[in-house]
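A selection of the complex's chains, in situ.
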Amino acid sequence: MIYITRKEHFNAAHRLFRADYSDEKNLEVFGKCSNPNWHGHNYELFVTVKGKVDPETGFLINLKELSRIINKLVVDKLDHKNVNVEVDFMAGRLASSENLAIAIWEQLEKPVNDAGAQLHCVKLFETERNFVEYYGN
Amino acid sequence: MIYITRKEHFNAAHRLFRADYSDEKNLEVFGKCSNPNWHGHNYELFVTVKGKVDPETGFLINLKELSRIINKLVVDKLDHKNVNVEVDFMAGRLASSENLAIAIWEQLEKPVNDAGAQLHCVKLFETERNFVEYYGN
């Protein structure tokens, strides 16, 4: 079993808030992340897949194919977008890093499997000092 | 003459567009940076000042004081904010990195001077692959 990781990135706007909270309550719970005028990040995304090395190619998976899957299903939907209002797979979810990592996992699990590897970890940096990791359960 | 640099950062949303352009024209000129729903960045800001070393302290300037000035006049106004709609010193300016660096210079020039140093350079990273530098003229 070997693990291979591809790093991608996207720049997006977001806001942490609940529509059923007052502005004061949103500010109390989410702090400045609740700013109604949005803020944003350069997100760094590390996708790790695992599996066996193909003796014919020396590859677990062709990284170009892995990168193509991540870009089509995740990066193209998030880059230069507003996570709260424009991203189909985040509809109805709070735009926290935790929820975003889980949603990215759901986007990638089956396509990575179809490409012959197994999704192992989605690691998402919101800033260089804060990141989340999700392993699928 | 010695140069000393302090790095600060802020996370903000922005959009590149002109109100007097059509959506199509904005898209043509500014690409996906014109997204009406905003996007955002983790901006990294490097402020360089120059001057003589004070033989009493070994300092050009006390970095705590420099950091305090940058935070009060720049970072607190930009962090978790929308550059286009909430930042007084960017009112009426296109929210490009170039204009933002120049505006930050204008905020800092006099206060840095009052603190006993001379502002030398404002360097602003929008992403790790794109940055601007402004030296005051």
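Per-chain numbering from 1; labels A and B assigned in written order.
We adopt the following convention: a residue touches a chain if its C-beta (ideal position, glycine included) is under 8 Å from a C-beta of that chain, and two chains touch if they have at least 3 such contacts.
Quantities reported herein were computed from a predicted structural model and do not represent experimental measurements.
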Quick tally, homo complex: 2 in view, grand total of copies 6
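Just so it is clear, only the chains that are shown with their structure count from here on.
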Between the Cα centroids of chain A and chain B the separation in whole angstrom comes to 28
Quick one: which bits of chain A touch chain B in the complex? Just the residue numbers, please. 9, 11-14, 32-33, 35, 37-42, 79-82, 85-86, 127-128
